[in-house]
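With one protein chain held back, the other chains of the complex are shown just where they sit.
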Amino acid sequence: MARVVIDGKSYEVDGRRNLLHACLSLKLDLPYFCWHPAMGSVGACRQCAVKQFKDDRDTAGRLVMACMTPAADGTRISIDDPEAKAFRASVIEWLMLNHPHDCPVCDEGGECHLQDMTVMTGHVVRRNRFPKRTYHNQDLGPFLTHEMNRCIQCYRCVRFYRDYAGGRDFDVFGAHDQVYFGRAEDGVLESEFSGNLVEVCPTGVFTDKTLARHYTRKWDLQWAPSICAHCGLGCNTSVAERGGMLRRVMNRVNPEVNGHFLCDRGRFGYERAQRVTEDPEKEKRTPEDSEKKGLSESSGSSGVKRFSEFSGSLCGLLIGIGSPRASMESNFALQTLVGKDHFYSGLSDLDASLVSLILDILRNGPARAASLQDVENADAVFILGEDVTNTAPRLALSLRQSVRQKALERIGKGGIPLWHDAAVREAMQDEHGPLFIATPYATRLDDVATAVWRAAPDDLARLGLAVAHEIDAEAPAVSGFRMPMNSMADALRDARRPIVVCGTSCGSVPLIQAAANVAWALRRQGRAADLCFTVPECNTMGAALLGGGRLGAAFEAEADTVIILENDLYGRAGAAQVDGFLGRVKHVVVLDHLRTRTTSKAHLVLPAATFAESSGTTVNNEGRAQRFFQVLPSREPVMASWRWISEMLVAAGRTGWASLDEVLAAMGDARIRAAAPPAAGQRIPRRPPRYSGRTAMAAHVSVHEAPPPPDPDSPLAFSMEGFSPEAPPPLTPFFWWPGWNSIQAAHKFADGPSGVRLIEPGQRGAFFREVPAPFTPRRGEWWVVPVHHIFGTEEQSAMAPAIVKRSVEPTLALRPEDASDLGVSTGGAVQCMLDERTYRFRVQLRPELPVGVAGLSLMGATKGVGLPCWMALRRA
Amino acid sequence: MLTTQERSAIEEEREHYPTARAACVEALKVVQRTRGWISDEALRDVADLLKMTLDELDGVATFYNLIYRRPVGRRVMLLCDSVSCWIMGCDGLKEHLKMRLGADLGQTSADGRFTVLPAACLGACDHAPALMLDETLYGDVTPQEVDRILQEGS
Partner (left out) sequence: MERPLTKNLRSDAPDLAETERVGGYQAARKALREMRPADVIDLVKRSGLRGRGGAGFPTGAKWSFVPMGSDVPHPKYLIANADEMEPGSFKDRLLLEGDPHQLIEGMIVSAYAIEANVGYIFLRWEYRVAAQRLALALRQAYERGYLGRYIMGSGFSFDLHLHVSAGRYMCGEETGLLNSLEGKRAVPRSKPPFPQSSGLWGKPTVVQNVETLCNVPHIVNHGADWFRTLSLSEEGGTKIFGVSGKVRRPGAWELPLGTPCRRILEEHAGGMKDGVRLRAVLPGGASTAFLAEDQLDVKMDFDSVARAGSRLGTGTMIALDDRTCPVGMLANLERFFARESCGWCTPCREGLPWVQRILDSMEEGRGQPGDIETLQRHGRFLGMGLTFCALAPGAVEPLRSALTLFRDDFERHLREKRCPWR
């Protein structure tokens, strides 16, 4: 802590920060552009000038850039000093010299940091009489619109894209007052994090291309705090709607999870839900009955009535299948309805066993589940099996920061403040690591890896086990192991906060056990080693915590009626098996918002709410329970799955729930309840104070303004009224503050973490002792591992138009030698028989694959193949 | 495609630096020496050789005024337009060149022979006005001298 005097008042601030950060944390208004809370200072824009005084006798002072000055104890500054104000106004005037006056047609208008700062500094009169420069704009692909004329050269975009996210196909060109930010030539931005440019850019150079298709000003949007539904990491988002249509997704800061950034899947994957919710009619979101095509009254109760009709009674031969992409509440509701013994987890059998192993490791072993923030701060990382950029994308961005930790420590000791980004990067140069990546195929993080290994999952597990043994002799030895790994073991042992990253994507139990052994070996050596396991879906961890029978057992179970919760079983098990099951059960009821192969086989489909239309809790890979909130007011007959089920309970004469809080109460886990405060007192408005058209927007229906839709499930209101300042982090719908219309307003809000961790480590120290045999390739057969794609593998985002444009064609990856033995080359096709069906795959050559191993894109139909597995391939 | 000579000249420059990237300005000059300017294709070849992306190399190439990313004439004239030369009449030379070549600063004569570019002080202020034609420096230049230089240079 440090004492600083600002305009005559004394404050306590964090002395490790710079003055700009300190002032903003005190909620003082000081304009800036190039500084960013996650990216630090470079001092380029000169907007944050303040007057600094040597001591209380110094009245002259001198102007300094607050972002480049440490908040050292005893510092005296003035923000209000007339010269400082005049200089800051001048900086804005310079930035506005060439800025087009196109706010009315600019997508950033109303949430533009440049607008805010211009108003804040009081620059109102244009004195420049000379022409403005103009630039060519580029086509950067389906996610971003590029409008270079609006650029104010703050350099944040390159700093994010290159320095922070490691992208190399974007840069700054030219010199003096002709500086250009973009690509050398038009083309799709390669980085999986490009969408963050929308928020990083303080003006309208990079805007959300998907938003443009259904554009609405920020102030006219209704917002809700949400949790990303597109992978297991649970990044915090703000989602927005207007007129019943979902419009966009933005980042919501949770310092322990996503911080300031999202991945492009999370940001642009919403468009599937947008389509679904935009036109419920067209999307056939009415209860659908295969016998009586389309129920006449599209009301909730009619759906339930039909359901009760053909299920006869709600006891006896009723089973339920849960879902890793449905909320805790919906899964719990189904479990309640069908009873614990008849509830089956909706995970594939393989995933179920992997995730329960992970749970066991995290609950009983001594290593903690790492948050993304922990990963960012790790000083050594070992990735076992995971292609994180494609399985848990945001984690890759955190790992890119972790490789700087070792060097940061050294640089910090050398006296360079760590917020001084430019100096830190100069001092660091290309130094990175230690980061060890052991995966079956190349990953997008290999460029910052200290060393990479390519091997079959079993051999990777052997590597992990051998490392564990090297670190702690108590861990089982791996006989006949010959890969060099001592330097990795040393590096992990030398670290203070090492992390082992593993997950379910290879489908390998030994791999997960090996990861645990490494972390536990490090723990035994006194290192604060953590584990970071990725899981496939937004509530995979929650589903596993809730438990339930194996899906395979459900398929065998006696049942007249099955209720399938938000789940496409064809992605969980072989088609023949699912066909057999669905054909056998008399009544197949599916609750979903996606149309899937499973819904097409259902007798009754009940339209379930998407994440945007309902509230609930998901548990991320770290075991953190987080609440997402409804942003679209409910529209009959669509309901949250748990509400459908509640109505079923009521229909069966049992007690249902009127609100989410009641479901949470019934669940009885105080920690899950605490993930967000319950509905109470003054409500928090979902709409900004300047929301327009409230009284007019429904005038074609009635000139009497309707009351806001009720929301029994949250402390939020579908309204502009209520009390918004300082809503607790889990309940902050959007970042807005007087004078701060852009997302930069985030610093005005409490910056504490949100969500509640459900899993804390135990004491068990016993290593896993089983060592898999070395992988033995087979003749004419390949061990086919799943290849995950950030754009395409995850079900809910895969159909979003912008994501579709970025998806690759599914392929089977082969070693070039293997391909030529089969007589195929890239683009050619191979086929194989599985489950009595013939599959055809296009071939892609990947020389780095281990001998005997192939990789198959996990998308659509291949999800039910049951990867990994042996496949006999033939030329097609 | 880079020629073998270009390649080996670049690799020789590479020896002087601990990183490949550091040799990029030299590498661009190597290519420019033989081809006059840096085409997109040449840029890509150099980038590949130095394990840089196109974007990274172009970011550097477009920063430096003596790396030409557009075609230039067979000979390049750098006309100093800094203060001493201005006092001593470089604007007159510029007008004279424009008349003779039909090309203003930054342009190439219609016959493709000369490109005239403005240059920062050439360090020949004691012989202002000064200019360079390719690698040769001329001082105390008069319009008559310009005519002679153009004749020699063609």
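What to note about this one:
Letters A and B mark the chains in the order given here, with residues in each chain numbered from 1 onward.
We adopt the following convention: a residue touches a chain if its C-beta (ideal position, glycine included) is under 8 Å from a C-beta of that chain, and two chains touch if they have at least 3 such contacts.
Since we're looking at a predicted model, the values are computed, not measured.
The residue touching the chain not shown here, chosen from B:10, B:54, B:67 or B:141, is B:67. Only one residue in the set A:176, A:413, A:482 or A:700 touches the chain that does not appear here, and it is A:176.
For chain A, the residues touching the absent chain in the complete assembly are 42-47, 49, 62-64, 68, 86-87, 90-91, 94-95, 97-98, 127-130, 152-153, 155, 172, 174-179, 414-416, 420, 422-423, 426-429. Against the chain not displayed here, chain B makes contact via residues 16-19, 21-26, 28-29, 59-60, 63-67, 78, 81-84, 86-88, 118-128, 132, 135-137.
Throughout what follows, only the chains that are shown with their structure count from here on.
Rounded to whole angstrom units, the spacing between the C-alpha centres of chain A and chain B is 49.
Against chain B, the residues of chain A that register as touching in their complex are 168-175, 180, 183-185, 430.
Interface residues of chain B, counted against chain A in their complex, comprise 19, 40, 43, 53-56, 58-59, 62-63, 65.
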